[in-house]
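Only one protein chain is missing; all other protein chains are in place.
All chains are identified by letter, namely A, B, C, D, E, F and G, in their written order; residue positions are counted from 1 within each chain.
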Amino acid sequence: MSEDMVLKAGRPQSMSEARTHYCPGCGHGIAHRLIMELVDEMDLRERIIGIAPVGCAVVAYHYFDLDMCEAAHGRAPAVATGIKRVHPDKLVFSYQGDGDLAAIGTNEIIHAANRGELISVIFVNNTCYGMTGGQMAPTTIVGQKTSTTPHGRNLLSEGPPLRVSEMLAQLERVVYAERCMLTTAREIGKAKKAIARSLRCQMEGKGFSIVELLSACPTHWRMNPSDARDYIESRLTKDFPLGVIKNTAWPDEA
Amino acid sequence: MSEDMVLKAGRPQSMSEARTHYCPGCGHGIAHRLIMELVDEMDLRERIIGIAPVGCAVVAYHYFDLDMCEAAHGRAPAVATGIKRVHPDKLVFSYQGDGDLAAIGTNEIIHAANRGELISVIFVNNTCYGMTGGQMAPTTIVGQKTSTTPHGRNLLSEGPPLRVSEMLAQLERVVYAERCMLTTAREIGKAKKAIARSLRCQMEGKGFSIVELLSACPTHWRMNPSDARDYIESRLTKDFPLGVIKNTAWPDEA
Amino acid sequence: MAEIRISGYYCKGCGLCIDACPSQCLRISSSLNDTGVQVAEVVDGGICRGCLQCHAVCPDAAIEILVAARKSQKAAASAGSVGGGQKKSEGAAGDR
Amino acid sequence: MAEIRISGYYCKGCGLCIDACPSQCLRISSSLNDTGVQVAEVVDGGICRGCLQCHAVCPDAAIEILVAARKSQKAAASAGSVGGGQKKSEGAAGDR
Amino acid sequence: MDERILLAGAGGQGALTIGKFIAELLMSKHRVTWFPSYGAEVRGGTAHCHVVISDDEIANPVVEEATALLMMNQPSYLRFRQRLQSDGVLVTNSSMIVLDPPTPASVVVEVAASELASKMGDIRVANMIMLGALNQVKPLMTVDELNGMVDKVLGTSPSKARISDLNKQAFLVGQKEAAVEL
Amino acid sequence: MDERILLAGAGGQGALTIGKFIAELLMSKHRVTWFPSYGAEVRGGTAHCHVVISDDEIANPVVEEATALLMMNQPSYLRFRQRLQSDGVLVTNSSMIVLDPPTPASVVVEVAASELASKMGDIRVANMIMLGALNQVKPLMTVDELNGMVDKVLGTSPSKARISDLNKQAFLVGQKEAAVEL
Amino acid sequence: MIDNGSATSELILMAGNVAAAEGAVRAGCRHYFGYPITPQNDLPEYMSSRMPEIGGTFIQAESELAAISMVHGAAAAGAPAMTSSSSPGISLKQEGLSYMAGSQLPCLLVNVQRAGPGLGDVRCAQGDYFQATRGGGHGDYYHPVLAPYTVQETYDLAYEGLLMAMRYRTPVMILSDQQLGQMMEPVELSPMRPLPDKWPDWALTGAAGGRPRNYIHSYCGRPGELVALNRTLMDKCEQMSRDLLRFESVATDDAELVLVAYGTSARLAKAAVARCRAAGLKVGLLRPITLWPFPSDELAALAEKGKRMLVVEMSWGQMVQDVRLAVNGVVSVGLENTFGGDVPSIGSIVQRIKQELGA
Partner (left out) sequence: MIDNGSATSELILMAGNVAAAEGAVRAGCRHYFGYPITPQNDLPEYMSSRMPEIGGTFIQAESELAAISMVHGAAAAGAPAMTSSSSPGISLKQEGLSYMAGSQLPCLLVNVQRAGPGLGDVRCAQGDYFQATRGGGHGDYYHPVLAPYTVQETYDLAYEGLLMAMRYRTPVMILSDQQLGQMMEPVELSPMRPLPDKWPDWALTGAAGGRPRNYIHSYCGRPGELVALNRTLMDKCEQMSRDLLRFESVATDDAELVLVAYGTSARLAKAAVARCRAAGLKVGLLRPITLWPFPSDELAALAEKGKRMLVVEMSWGQMVQDVRLAVNGVVSVGLENTFGGDVPSIGSIVQRIKQELGA
């Protein structure tokens, strides 16, 4: 290394030094990094509190060098509510998987959103239950084979994938909802901007916001990381269209 | 009585002989009668199974002379799912209040609807928790005073009333959703038609359906029955617009 | 002309039927039933049109409406004839 | 021209950076790290444009990109200078 | 003192409120308990409460054998008339209660509380009339104490003056009626 | 018989599968247990299983002191190398394992299973090569038995013929390699 | 209702449920999360007007699950938080309670018991004793369980319970019942405790001021981590057992028969004891005020003196197990119980005492 070179990009400082337990190519790692980059860039480390879910990201608290809380499976929005009501001056985010948020935690996310809790929800949608072995999630797409839909998800007995972000966007006090995907640098950049916006919603007291991130689970999709990335783009976005679903926080911004 | 007079309207035969415990002017009684009239008229008594909620209608099984099941608070759609999957040839309806369906039971109703369970949900919305003393429900309107919103529901800390039927209508396998009110004979007639349609959805295997009934709780609204009826029409319909919210079962019919 | 019967057992005196009646046939009586409720009653000489509105709004299924046999064969078929205590309706038409 | 460093500790060999690089600077090495993973490495003589795409897609924050000091004062300010172990960024600009 | 009083009426009649009045007024001198009953089964039916006053620790806040019954409507009377101990006092709102089936009580005070209250211009003070009547046959409080409690509960702001006065008067009316009755 | 075998490898390497093979083949003659480990902590790391074979009731399905270790990649070796009892047998996939730090095992069989499998045209049969090697030093099954099991698991439909054959061959290759090694 | 936080020498007539709320408030509770259920509705209803008065937070949660998780969050944020419910709702909080115990988070939880099982009835019962003292949630944990028998004591124990929770970083449960919760009695209030001027060290407040970040969790996937956590919890339980035990002895000294009862049952048992003493019968009462820790040593000591035991409770027989464990076969232990919503009558307890004493 030449003496006069500087770091243009590296590990965010708010990320701990631990090596993650995620599988190679897992989207969780990307989502983690984005959040920690923003914590650094927005200088939030001393005034943000995160909630780790029950899911593959269960020990996210080992990776985020922030004040962090565990929540029972699906209850992260309720835990976030409790924290935020005690520390209204702090930023609070919950980090949740699609099983956590869209299955067992459906009630908590809907009511936190309806109350307009001033929290940011980072919703990592990998269309399966990563942690427990890739079972069907509410977000699993029709026909997708998982360990509990051996013949593929069946529309007639299991219903179609649930689009929670769209559902939440219907609620008055949800001011911002966007769906992004963790695939190319460009898309990942958009995801980062969305997360930044969500944090701003809190800072400016606008209301509840959610950023859904379509994220690869190469292990349970039984794909290599590259194929998993491509599958998001080519297949998942059909059921989960990308873009801003709602933005009443800054209607001008799109 | 002259010998040659016949009964044009009376108590439905599927209604038990018990006097209900409902307060004078309570909408539950009307909802009960409508369902039982349809059971008679459609000759369903021997092939229908109902689920009573936890709420003022907790002992609905004493009034409906049908095979009936209790459900834990909020879980009626899950109980209905269990019953329907065992007896797919039978009709299954759940009867639920707004606390039951829209608060503790949000998760169950959403996922039953998303699976497209072939059940009919009769959703009695009286914008409060009748049974436990009139506390705020998710459906309580902004400004409404209840025993847990002594200064009226506050949009900023409690959020706006939740419109569950609209939320469910977003789901693909929800084929029919309508909101009616139990006020005048005319409106009550519409409600009856809506319930009949919902039962037909099941019979014809169309999908999940829900009929929401705006219903008076004179006791906790602290109004006499006439005022309570008028309040539904003049005030509640502003937050809960009437009419067919979705009908993909028979798109031509409205 | 129709005949109205209000069950003093079921009626809770809510008054909704009274509001609903276009012919002012009904009123709250002064007599109490066994639970201490002042039940609804038919006004002496009230002229009932048989419009069923009182029946439709009654939360306690306390009202029976009777009409002359000829006029309403169909209704009788589905609702059962007076005094018929059978639990199953005979040849119910359904509303489809 | 930029310099790329891949941490053999963090890298899990997923290959996403390799796909992402428009200049074909990266590849999977044949050497294993302590967990038995074949990590990514820089191709000898690869010409890095400093586009950061590899960094953006890396799920394990295993990539550092360095540029000549002058060119990137601003970035340095927010990301901290090389080797600077301090945990707080100095005068971070935020992205507002 | 050793009193076990059961007060009952329809939902809005205020039986629970005057039960609380009694308990609050006596709590500085005796031990008291007040225990409501909100039946889940019967809505729009009767509301009732149990007041126990004693100089010993009170074990059971539920009145099984009452020293006094204060009954404001017919269903209450029907439900509780058997709960009076043999030398107990029965006070009824005769505007709404006929003693049928009859009571075996030795002391019976029938006060047309609802009618009297209506005449006074506010049906809601029927309960205070009943309380006055009870107090006549079973002295629990002085008029001053009662007035003090009314002021405490309703406050002394001018806007409350009318209703406060009405309550105080109602108590006196009740006392007088009962005195006549006896 | 009294064997306690620990088999480990990376996620897709099939260590668990051959563990099950052993258990299934021996269960008619001995008592067996097969116990997997799916660590929640480590994803994409090692997968391993414990096979115990005994003529008595098996109390503990977890292998603390192995009579044989079958290790398919370096992390597995690093993690489990200490679990071998002093007279135990170590079989490693030398394509992916260097014996560093060294093993104290008395019997060591290093087979380049991954390379050999690749040469055979299907990397997935590396595990069968390993099984063959193990069987050479610790006879658990006959070739016929093995072949029968392969047929049972994969079926005998023509579409499976190639992969079935490959597996059977792989076993033989493993046996042969080990024989040479020894 | 109570407009300020000053101590009252004056008595205030209060329902047990309200007393529990106000006790917690005066001890410093500013965060209440709950879901309505009879017979404890006046508790959240009171909080819904009380909290705004004092700058606190009242949230009617969407469910009991959400309520306990909101408490989890508020506790993790360093606040002395509270929730309440009744039997079926308490069952729903069991997972959350196990999480809070495992995460070493404080809270005050009130269970105003009703009759079960299932939806049962809203009448009085003590059928949740087992659930409260052992085994409601999964895994090993214990937390203090406080059993008042008057409204005043409900107030006092709520006050102390909240402080106890904060001191030991543990959930604390008040085990009340329908009668105790809905009944009003006069209460003397203590002054409002000043709020602490800083958050606890371990609280999540944003990792400011250069302190290392805090994280709160019960998941322990690293080797040895969960064994270590269990040891910490066991040590804490031992410490709490030593520190917190409370009970009341009534006339046990010369008693041949000792009644054991808590809550509403204890009121009636005490009256029965008084009545029997008046009749010259040698009977006493040991009233556990803490159900966990349980006064086992005291009971064992009484048993050593040959005193037989009679447990009075409103269940099929739950606390009786703890008494049997305590006396360990040294004396016989009888059970006088009701269930299904019925409350024992003093008369029937007296009857039973006479029978036991052959009087």
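Quick notes on this one:
Keep this in mind: a contact is a pair of C-beta atoms (placed from the backbone, for glycine too) under 8 Å apart; a residue touches a chain by one contact, two chains touch by 3 or more.
Since this is a predicted model, take the numbers as computed values, not measurements.
Of the listed residues B:69, B:155, B:203 or B:223, the one in contact with the hidden chain in the full complex is B:69. From the set B:19, B:32, B:45 or B:173, the residue in touch with the chain omitted from the display is B:45, counting the whole complex. Residue-wise, the contact with the chain that is not shown comes from G:131, picked out of G:131, G:176 or G:265. Residue positions on subunit B in contact with the hidden chain: 45-49, 51-52, 54, 58-59, 61, 65-72, 75, 78-87, 90, 107-108, 110-111, 115, in rising order. Although one chain is not shown, part of subunit F still touches it, namely residues 20, 23-24, 27-28, 31-36, 38, 40, 56-62, 64.
Touching residues on subunit A toward the chain that is not drawn are 54, 58, 70, 72-74, 99, 103-104, 106, 129, 131-133, 135-136, 138, 147-151, 157-158.
By definition in this document, only the chains that are shown with their structure count from here on.
Fewest steps needed to get from subunit D to subunit F, stepping only to touching chains, is 1. Interface comparison, B-C against B-G: more C-beta pairs in contact at B-C. Counting only residues that touch two or more partner chains, subunit G has 38, 59, 62-63, 221. Counting partner chains per residue, subunit C shows two or more touched chains at residues 12.
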